[in-house]
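Sending over a structure as structure tokens; questions will come in a sec.
Missing here: one protein chain of the complex. Every other protein chain is in place.
So, subunit A:
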Amino acid sequence: MAWHDVAPEGEFEMDVPKVVQVGEDRVAVFRLADGFYAISDVCTHEYALLSDGFCEEGKIECPLHQACFDIRSGKALDEPAEVDLAIYPTRIDGGVVQFQL
């Protein structure tokens, strides 16, 4: 496990994720009203990048088939997805947002 840099805190817009690739994992990092959250960027239903989806009120909607996930918990909120997303701890280190994977 290691901490990975995403971007300086000031470069994040609300509800607009930044994506980092670590090996085979794609991680999407969001700024929400209460802080930064990192989730797996790949929908658990069929292959689609959640960072291409619609984000609102702490939820991300898959752009392909509209499955919805809670960004803070990774929980799959409705079908067609049934499996929760992986989530990763975040922190701010010297003004840079990081996640742990």
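We take it that a residue touches a chain if its C-beta (ideal position, glycine included) is under 8 Å from a C-beta of that chain, and two chains touch if they have at least 3 such contacts; residues count from 1.
Here, contacts and distances are computed from a predicted model.
> UniProt names the one chain left off this complex as which of "Glutamate/aspartate import permease protein GltK", "Electron transfer flavoprotein subunit alpha", "FAD-dependent oxidoreductase" or "Carbohydrate ABC transporter ATP-binding protein (CUT1 family)"?
In UniProt, the chain that is not shown appears as "FAD-dependent oxidoreductase".
> Which of these touches the unseen chain: A:4, A:45 or A:75?
Considering the complete complex, A:45 is the one touching the chain left out.
> With the missing chain put back, which residues of subunit A would touch it? List them for me.
44-46, 48, 52-54, 56, 61-66, 79-80, 82
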